[in-house]
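There's a structure below that I have some questions on.
Every protein chain but one is kept in place in this view of the complex.
Chain IDs A and B follow the sequence of writing; residue 1 opens each chain.
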Amino acid sequence: MRNAQFILFALVAAAVTFIAARLIDNAYVFFAGYVVLQYIVLATAWNILGGYTGYVNFGTAAFFALGAYTTVVLHKAMPLWPLPAMMLAGGVISGLIGLGMGYLTLRLRGTFFSIATLAMAVVAQTLITNWNFVGGTRGAYIIRPMDSTIFTGDYIQYLFLIMLLLSVTSVAVARAIEHSPLGYGFSAIRDDELAAEASGVPTLRLKLIATVLSGGLMGMAGAPLPYYVTYLDPASGFSLSYAVNTIAMPLIGGTATWLGPVIGAILLGTLQQVATVTISSALSLLLVGLLLVGFVIAAPKGIVGWFKQ
Amino acid sequence: MSDALLMVSGLGKRFGGFAALSDVELHVEEGERLGLIGPNGSGKSTLVNCLCGTLRNDVGEMVFGGVALNGLSAHRRTRLGMARSFQLPRPFPTLTLAENVRVPILYAADVKAGVVIDPRRRCEELLDMVGLLAKADRRPADLTQVEMRKLELARAMASKPRLLIADEAMAGLSHQEVDDILTLLMTLNGQGVTIIMIEHIMRAVLAFSQRLVVLVAGRKIADGNPQDVVRQPDVVAAYLGS
Partner (left out) sequence: MDLSFDLLGNAIISGLLLGGFYAAVTIGVSISFGMLDIVNIAHPAFIILGSYTAYIANSLLGADPILSSIVLLPAFYLLGIAIYHVYDISFERRGDASIRGLAFFFGILFITEVTLVLVFGVDYRLVDAPYIGPSLHIGVIHLPMRLLVPFLVSLALIGALQLFMSYTFIGRAVQAVAQDPMALQLMAADPSRIKRIAFGLSIATASTAGAILIIIQPVEPSIARDYIGRIFAICVMGGLGSFSGTVVAAMILGIIESLTSTFYGPSWSPAVAFGFLLITLAMRPAGLFGRS
């Protein structure tokens, strides 16, 4: 299926989803659905660097939260900016951070890159915590607009729609990469970086591209967060649960294609929403951790891989 | 151009206190078939790695097709036209054979031609050349030893090299399999590819090489006509012990 066809299908699926949600007419559907869609973006973004290229990023929270805090800054400095513009800004900032960090650490073994991402998340959190303009540890209150300039109706539905479109975009990007020269380059790097270099693949450049793409998408996913939660503090923005989820979802769903992260996000995201309401949010997180370890040990190819056999 | 295709001078590489290569001088003419031999540990693999950019040499100059190689990354050198096959084959395990061969086509061959290549057709041609077309959609795990070596060579050829370095492509193969690889390399040379063959199998090296270079303990001790070189006393001593 060609890229244009796929995008069309995806948009149709998105439209159907949105209309269905409107018909159910329960605000909770939009609230919960936003989180699942957000994870589709995060998992897909992570997988571009992780599953396709083989470099594990533990610092999802940093890219994600930087996108959120870009919005906080812009909201305080220029409150009339439309959300899509803020998302672009968030994506650019996160992409640049990815570029910088990648440039410093991607020449080395993948494990050093991974450790650096984990350490970077802590540092980003430290910097934001010490920055009073965005509220420091006390956090920031963001007033959710009554409505947006582009969309009539409940603002939450608007956020849901935005995230839906971002999901379609990220999945389309991931799928387009898969069978493109870029995708082959990524796979070569993941399989055997030395042999990839010898085959003419500019490994550093491609790794940087993957990092920037991945980080940028994560930043865009984080940008609407302040409007969603209306109160943002570093502890929740940088929560480790983001890192665990974005790793668990592709690993459980399957890292080889775009479909794995989507399946993982929908399954795990829904599971957590249910568990948070029925048991407790801490237990639901524990469940995610256990599933991650379980799948990594027993089903390395994920759900998609399991079905392919 | 009267200049050789590859010119190496004063090449040296140390690992800690150990001198893997010392003051190596080498030149290879366009279209030549050069054999490189030496006992285990003599530095042949180090030399290949320094030539290809996988390792950084400490001292010395290398010029390939008029371009100085020092400081160039491995992928740049491949794109310039230098290809190698790995001693222990390093295929991309999650990709099919066709996809394995496709990677260098996309990243190295495209750059040079100026002519538009159809990757799929080119993949098939290359796999056919090494007799692996039937297995194009299989994974490297399904291959036999000799088939893996052939895949290595096909992948090296996919980047349209001017110089191919075949690093012990025949090690551990049967008599017939050695002949297969030998024929393949001769065919490639016939198509205009300069080849450096690094090998332990003497009959293959002698049959193949127009010129023979001997490396012992990181130094070049012989360079010339194969039949003469193998009779040189120090070469004999290096292999049999003095």
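We take it that a residue touches a chain if its C-beta (ideal position, glycine included) is under 8 Å from a C-beta of that chain, and two chains touch if they have at least 3 such contacts.
From a predicted model like this one, the values you see are computed outputs, not experimental measurements.
In the complete complex, the residue from A:Ala85, A:Val123, A:Ile143 or A:Val277 that touches the missing chain is A:Val123. Across the entire complex, the residue among A:Ala10, A:Ala65 or A:Leu251 in touch with the chain not shown is A:Leu251. Listed by residue number, the positions of chain A touching the unshown chain are 50, 54, 56, 58, 104-105, 107-112, 114-116, 118-123, 125-127, 129-130, 193-194, 240, 243-244, 247-248, 251, 282-283, 285-286, 288-290, 292-293, 296-297, 300.
Convention: only the chains that are shown with their structure count from here on.
Across the complex, chain B is touched by residues 181, 184-185, 187-188, 190-192, 194-204, 256 of chain A.
Against chain A, the residues of chain B that register as touching in their complex are 52-54, 73-75, 78-79, 83-84, 86, 90-95, 99, 102-104, 106-109, 111, 155, 158-159.
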